[in-house]
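Have a look at the structure that comes next, please.
In this view, the complex is presented without one of its protein chains, the others remaining in place.
Right, chain A next:
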């Protein structure tokens, strides 16, 4: 009797184990855009009022400007970004065969600079890298996030999920505790979003500027009183891979605007 009760209980626990990544049912999945007030939503949707467009415009200039040294501009090889970059941001991070590791969009831009333009990579969080990344990602606006089904990405994606669910820092929190288990509730006065990276790089009013997903992740980590990884660490790419899978098929919003 007791034994069958235990079995039933075990069965219930197994049944409660979420079948989808992140434990968020597909019908419940929503972007942080939905958590914002109508004024901020309007600001994101109006390109003429959106301060992130300042970076996107800078990125458009950089796209067409040839670097010193005679190498071609981005547009020299890729042409019109509207056509050639459409959908690219929706499938990043992706596998880089040359280096044998997954990379995100800003790494792709910097690799391109190094190998094809023979210039120094742009610094993380520099206005130029954010601008160029935002410009490229904006070309995918409205397209569903579609992570590639490349089996070589699977180990990093698994690692990303493990990091997402691992407790860290002095507060002993994990990403999942807030964004899987308590989304839609509040932490102090702030709404807890599901944490989908739909619009990076994005303009955050708190930052009064543009920032990458890595900056956002570092923010969360210092909030949990954990030591953030350095910019460009493979741990971020792993997390970005898992987050992209978890967010699919929400649409790309770059440049998003968040409080």
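By definition in this document, a contact is a pair of C-beta atoms (placed from the backbone, for glycine too) under 8 Å apart; a residue touches a chain by one contact, two chains touch by 3 or more; residues count from 1.
FYI, contacts and distances are computed from a predicted model.
**Q** Of the candidate names "Dihydroorotase", "Thiosulfate oxidation carrier complex protein SoxZ", "Spore coat protein U-like protein" or "ABC transporter permease", which one corresponds to the UniProt protein name of the undepicted chain?
**A** Missing chain, UniProt protein name: "Thiosulfate oxidation carrier complex protein SoxZ".
**Q** Using the document's definition of touch, tell me which of A:58, A:107, A:180 or A:240 contacts the absent chain.
**A** Going through A:58, A:107, A:180 or A:240 one by one, A:58 is the residue touching the chain not shown.
**Q** For the chain that's not shown, point to the residue among A:68, A:115 or A:208 touching it.
**A** Of the candidates A:68, A:115 or A:208, A:208 is in touch with the missing chain.
**Q** Where does chain A touch the missing chain, residue by residue?
**A** Chain A touches the missing chain through residues 48-49, 51, 53-54, 57-58, 205, 208-209.
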